[in-house]
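Selected chains from the complex are presented in situ; the others are not included.
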Amino acid sequence: MKLAMLGSGFIADFYTGALHGQRNRDRVHVVQSRSEDNLKSFCQRWNVPKWTTSMQEAIEDPEVEAVVIALPNHLHLEATLLAAKAGKPVLCTKPLGRNADEARQMLEAVEEAGIFHGYLEDLVYTPKTLKAVEAVQKGALGRILWARSRETHPGPHSDWFWTKSISGGGAILDLACHCIEIGRHYIGKDIKPVEVMCWADTLVKPIDAEDHAIGLVRYETGAVAQFEVSWAFRGGMDLRDEVCGTEGTIWNNHFLRTGFEMFTSGGKDGYVAEKAESNAGWLFPVGDEVNDLGYNHMFTDILTALENGTAPLETFYDGYVVNAIMDAALKSAQTKTWEPVDLAVWRGQELGGVQQHFTDYDADHYLVKEEVMPGGQTKIILKEKATGRMVQRVVNPQD
Amino acid sequence: MKLAMLGSGFIADFYTGALHGQRNRDRVHVVQSRSEDNLKSFCQRWNVPKWTTSMQEAIEDPEVEAVVIALPNHLHLEATLLAAKAGKPVLCTKPLGRNADEARQMLEAVEEAGIFHGYLEDLVYTPKTLKAVEAVQKGALGRILWARSRETHPGPHSDWFWTKSISGGGAILDLACHCIEIGRHYIGKDIKPVEVMCWADTLVKPIDAEDHAIGLVRYETGAVAQFEVSWAFRGGMDLRDEVCGTEGTIWNNHFLRTGFEMFTSGGKDGYVAEKAESNAGWLFPVGDEVNDLGYNHMFTDILTALENGTAPLETFYDGYVVNAIMDAALKSAQTKTWEPVDLAVWRGQELGGVQQHFTDYDADHYLVKEEVMPGGQTKIILKEKATGRMVQRVVNPQD
């Protein structure tokens, strides 16, 4: 498939690396950005036949079958409107908008134009996340109670990210968008996020936006998804998720501990490891970064869906929900209370409030805990429904 | 040293295991509890010469040099008052009280009586925590920004824990007391906890108190310490701490991943591992539980301090501060806003509010980020103090 790549920076490089990688049949046909110098080196680096500084020209190129938006956040809406106007399928990087209002305009534009849209949320496409979500959906963890997702690193590479008017915010806009969508996948994308509590602070970097945040997103099932983000982490990039349910737990580590461990004194000529903070000592590279971070599975899912006329795993609607949750988080960081998630458009289940789920032991008792003791006996703790009293029973194996 | 052990349950067993362990010179001289049956088997198990059902008798035993309170939470105050009356040194298990009010009464009682008091908060005494705190204090992590402490397991062993009137609460009273004190150690015990935001819910167990909670404790330096607790975790006991600063990070795992990994089909006669949820498959025992959970270092510090007439690392005052933070957490879970920590007695620093710490690059600029690029160049992102504008500079190695 022939693509227009809008943007020629860090993320456009990553995307093109995935698209042109392995034995793929997709190619970037034209690349667009503001800087001619960047464009020329990009075309050389990736063997791209055409470049232009005009978004419209790139989008309307007759050979282009789909448009990839890899631009700074403040240009996502404009690019989407142009693609919608041209009737071209559009794939947009994260976060979708700088806020839910912008994201909703983008969603409406693509839906009104009837064009295919994919949300480039790579981290829900990591092989580990896909496999974990599958296990959750098969019931391996039982009813989901908690999810937790962390992305922390020493801060973004480009200056525009640090300027709030362009990026729309700080570590939350940049990183929590990933964590929030991972949480939705574990808890269920059709489960409504109800309210958000968020702490955000500017502890290290001299910026207007936050460089640290922790947020709790509460869903209608009662489950809570936590996000943890930082632009001032030391030691590399910490990318970990967890999900707990009544029957199990999953711990995923995508970056710093994936089974590759190297100690080097630095070697004779100085060995430079990628994404490590130092060139010596213990280093923890990832084997295949582009695959392990989800780029391959993301483009496979979205471009194959486009070819097949089906829906991809992630659409602009998902991007909109994430923006709405981030809006609530940013508001909560100001008001210091839980803030409701304002979802004007909700397409999932309506449970109508949280329900409690206790386990019956028999007609008169709830089960609190059952435990095999060192001596082989089973200790059972029950709650009498009528009185609320706790009862402890010890059962011998031979009984 | 000869000790009176008040209580003969799970925690009394652990304490006595530590006290009588290795080549120790300390011994439990008398044990007290309500149940004669328990007392007899306890004395036999640990070779303890005397037992009684009377707290007072145990405390006033003339050979007893110090009293260890290993009783359910609702009896800590009563036992402390008896020890104070008898003028005997007293060591009390965690949490100190069921709330800050009770803890404060205990603190006042021991201070007015002028007796030695130690707070048996074992998890700040784990070898890994002690070493991590030492690294933090030596500056290895720079200025501390975040701390995180988790204790989750499938719920307590004894029925009294599940009854709120006796235990004073749920997973927060039982587990977060550990997490909170670990956070204080990392951030600085002399730094004032300002406010708490807490989510708590009863998701699984049919109890009046919470079985899950996540809380954020904000300190005067701006640092935040998170606690994460659950009584419904599957997979064993998850006991992990983290602390991040401007210069580094520490990850401690005390239980499920400590370098001992065993797969067993179950063997011929069924192999029973401790504290594992199953007898087969991959199991992760701890090498030396009593040492790795801090019991040895705790009693060494406290009993040696008692002998030397110095202060132990943890006193009733620390227990009181922890109770005050838990009170704020429980209130926040109800009011759904940040709640101030009500510390009528504060003996640490008074910073008078949070300060921001940005790093100067030169007189006119703050440093945002400095990064070595793959090509060997250094990219520097600065903020102009006067305008607030972001500036990006690339410096070649030869420059």
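Some notes on this structure:
For reference, chains read A and B in written order, and residue numbers begin at 1 within each chain.
By definition in this document, a contact is a pair of C-beta atoms (placed from the backbone, for glycine too) under 8 Å apart; a residue touches a chain by one contact, two chains touch by 3 or more.
Predicted model only: the values in this text are computed from it and were never measured.
Of 4 total copies in the complete assembly of this structure file, 2 are presented in place.
Quick note on the criterion: only the chains that are shown with their structure count from here on.
Separation between the centroids of subunit A and subunit B, computed from CA atoms only, is 33 Å. By the touch criterion stated above, subunit B contacts subunit A in their complex at residues 141, 145-146, 152, 154-155, 157-160, 162-163, 197, 199, 201-208, 212, 214, 216, 218, 222-224, 226, 230, 232-235, 238, 244-249, 272, 274, 336-338, 356-359, 366-369, 371-372, 374, 379, 381, 383, 388, 390-392.
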